[in-house]
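Every protein chain of the complex appears in place save one, which is left out.
Take a look at subunit A:
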Amino acid sequence: MSVAVMTAKPTAKPTPEFRAGGTDLSERRRSGVSQGMLIDISATGDKTITWDADGAARIGALTTIAAIATDARIAAAYPGLAASAQGLATPQVRQVATLGGNLAQRSRCWYFRRADIDCLKKSGSTCPARSGNHLYGVAFDLGPCVAPHPSTMAAALLAYDATITTDRRSGLTIADLLGDGSISHADHTLAAGEMIKSIALPAPLQGERASYKRAISRTYAEWPLAELCARVVIAGGKFELVRLAAGGVAPVPLRLTAAEDQLSGKIANAASIAEAAKAASSGAKPLPMTTYKLDLLQGLVRDVLERLSD
C-alpha cells in the first residue's frame, strides 16, 4: 500500500478480483486501490494456442503476451495481433501478462489509480479528470468517464472480429465484452465472478495483411496516446477490405467505420489514404486537452495504411 492510501475512504464493497499475471493488479494492491478478495488463477488457466482445420486460432486466456508476440503461426495468420503484442508494455511485463488479463485490466487513469481520489470507477459521483487534468483522456467522449480503455489487445481483436468465451457466456464480441463506452463504473461487462476463458479468431482472409502502430512520446514503453491496428485486403491495386481499430482514444476500442467505408473500393495509394484519414475523427468529441489525439489518429491511419499498401 502506498502512503496515499491512509487517508482514503475504503471502497464501498471491495469486490473479489481474479489474478492472472498480476501486472495490473499487483500495482493496484500496493497502492490500495484494490482491496477485495484475490483469486489467483495463474496455475489453472488455459495457456494454449490451438488451430482448427480451416486455420482459425483459439487462444487460451492465460496465454502470455510474449507467447503471442513470438508465435510464428500467429505472426503469419494474424500479423496485426502479433505486432500489437510486441508493442505493448515492456519485455518483462509481456513475459508475465496474459491475453485475458490484458482484456480485463483496469483503467490507467491517474485519478483512478490514486487511492485517495474518488472517481466514477471507485464509488465516486463525478469524474475528476473531466473537470481536471485529462491530458491522456479520450477524444471520443462517449460516457461519463473520460479514461481511454487501456487494452491494446482489445483493439487488435476488434480488428479481427474475435469472439470471447467466458465461464458463463460464449461468442462475445469485443463490443459485448467491453460495452459501448457508456459504462463508467467498470472497464468491461463481465459479471462479478465471471472469468474470460478463451479468445477465438476467425481464419484469416485470402491475401489479407495487417499492421499496428502506437503513437507515444518516447520510443518505447509508454501507454499509447493513440494506437491503430489495421487489416486490409488489396486486390488489383484497390482496397477490398479495410478494418481500422483504434485504441487510446475512447472508453472502448473503436472501429473507424467512416474511414473504412471511404476507402472501400478505392485505389490503394497515398492520396486516397490521406483523404480517408481525415474521416478517422468522424464522430469524435474531444475534450479541451485531447484534440491532438484526432491529429494522431489521422497520422496513424496514414502511417499504417501506407505501409500496408506498399
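One rule holds in what follows: a residue touches a chain if its C-beta (ideal position, glycine included) is under 8 Å from a C-beta of that chain, and two chains touch if they have at least 3 such contacts; residues count from 1.
What we mean here is this: contacts and distances are computed from a predicted model.
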Name of the absent chain as recorded in UniProt (options "Branched-chain amino acid ABC transporter permease LivH", "histidine kinase", "Molybdopterin-dependent oxidoreductase" or "Dihydroorotase"): "Molybdopterin-dependent oxidoreductase"
Contact with the hidden chain (one of A:T23, A:S84, A:S151 or A:Q262): A:T23
Sites on subunit A contacted by the missing partner chain, in the whole complex: 1-8, 19, 22-23, 26-27, 29-31, 38, 40, 42, 89-93, 95-96, 108, 110-111, 113-114, 116-117, 128, 131-133, 135, 215-223, 225, 289, 292, 295-296, 298-300, 302-303
